[in-house]
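Partial complex: the chains shown occupy the same locations as in the complete assembly.
In order of appearance the chains are A and B, and numbering begins at 1 in each one.
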Amino acid sequence: MGRIADRLAELELELPRPFAPPPGIEFPFDLIKVSGAHAYVSGHLPVNGSEVLVSGRVGEGLDLQQGYEAARLTGLSIFASLEAELGDLDRVGGWVKALGLVQCGSGFDRPPAVINGFTELVLDVWGADAGRHARSAIGAAQLPFDVPVEIEAVVEVAGSR
Amino acid sequence: MGRIADRLAELELELPRPFAPPPGIEFPFDLIKVSGAHAYVSGHLPVNGSEVLVSGRVGEGLDLQQGYEAARLTGLSIFASLEAELGDLDRVGGWVKALGLVQCGSGFDRPPAVINGFTELVLDVWGADAGRHARSAIGAAQLPFDVPVEIEAVVEVAGSR
């Protein structure tokens, strides 16, 4: 097993099934696109396969902790897609950048505290050197399938085309 | 004529005039910026030159099909900018990433189905290999000039500076 797979096991984290559209629908886009030394990660949601795990607005229906957990689940879905595309998460040599979108209730102005659920997961798994990344966190009017969190990212890929 | 220009003709697609500000105003930014092997595409709108072709909110005034068509028109505007900057669309060797923003009416949670209008156009023209890209689709509170769709992108450029 690879180093990152070992670390996931140590943290007792299990990856969800890869992000998939509902039956009868196909995604016309790639979940991960490798270009040069980087992999570009499509906007992911808190899902297990095609099952949406959390829906609603943070600060209105969902509280900060539930938003944080949704961001963490979104991170696990991203890891699953990276593993499916790259074969081995050890090929993710470093995290570069993330854009985190939070479906907020009126007046909820703490998107960064929500997206910390993703960022802290990445740091736990990859460590401070490889895991730290630039980041933006904003409130979005509306996310797909009414989910509270959507995250896209750029990572460095070792031995890429 | 280049391969992509041929393909556009085959699909009977005509590119709009390049995105331009209203008379008397200048854009202080570049529609396309090439850096290394990539071209970064500024947020484009469904326009022909400076004429806004569609305005309104999807799910409130505009239906899904009208949003889809606006995303497709936004794609054609992006192609026009790329052609103006690169001289020949054949220099776009591959599509890497897109961020699609949809000005949604309250409760409309299908931004991805709208942005498919862009993604499926790219696949039609560039084909599945070069055309497939990572993508995020979100609902934005407000887009410039009240348009329903704004899309930015990153593409691979062959023989770039």
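We take it that a contact is a pair of C-beta atoms (placed from the backbone, for glycine too) under 8 Å apart; a residue touches a chain by one contact, two chains touch by 3 or more.
As the structure is a prediction and not an experimental result, all values here were calculated from the model.
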Overall copies of the shared sequence [whole complex; 2 in view]: 3
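Quick note on the criterion: only the chains that are shown with their structure count from here on.
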Inter-centroid spacing, subunit B versus subunit A (mean Cα positions, whole Å): 25
Contact set on subunit B toward subunit A in their complex: 36-38, 94, 96-99, 102, 104, 107-112, 116, 119-120, 123, 132-141, 154, 156
Residue numbers on subunit A that touch subunit B, as the complex places them: 28-33, 35-36, 40-43, 99, 101, 140-146, 150, 152
